[in-house]
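Complex shown without one protein chain; remaining protein chains in place.
Take a look at subunit A:
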Amino acid sequence: MIEKIMLLSLALFMVAIALLLYRIIKGPTLPDRAIAIDTIGVNLISAIAIVSIVLKTKAFLEAILILGILAFIGTIAFSKYIERGVIVERKSRD
């Protein structure tokens, strides 16, 4: 029974990721896509937690931390690109 509920909630997370993929493809502006990618990363974190419960292992718990850090840094890079047009700024020009 517990396993069935886990699989149901995993399916619900996959439904949420599919809806967010629609927003990424259709999204009118670039910040829409950036926010949707950030939300997909956050949903993948919880999906990995559920997978590690279903498979009865603790080996995937490092992947939660790494995926969280990567999603955060990716969103920061996206927002900096949207705001200034460059990601890595060089001070030597002025």
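Just so it is clear, contacts are C-beta pairs under 8 Å (C-beta built on N, C-alpha and C of every residue); 3 or more make two chains touch, one makes a residue touch a chain; residues count from 1.
Keep in mind that, in the parts below, contacts and distances are computed from a predicted model.
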Between "(2Fe-2S)-binding protein", "Cation:proton antiporter", "Xanthine dehydrogenase family protein subunit M" or "Asp23/Gls24 family envelope stress response protein", choose the name on the UniProt record of the chain that's been left out.
"Cation:proton antiporter"
Tell me, which residues in subunit A touch the chain that this view leaves out?
2, 5-6, 8-10, 12-13, 15-17, 19-20, 22-23, 29-32, 34-36, 38-39, 42-43, 45-46, 49-50, 52-53, 58, 61-62, 64-65, 68-69, 71-72, 75-76, 78-80, 82-86
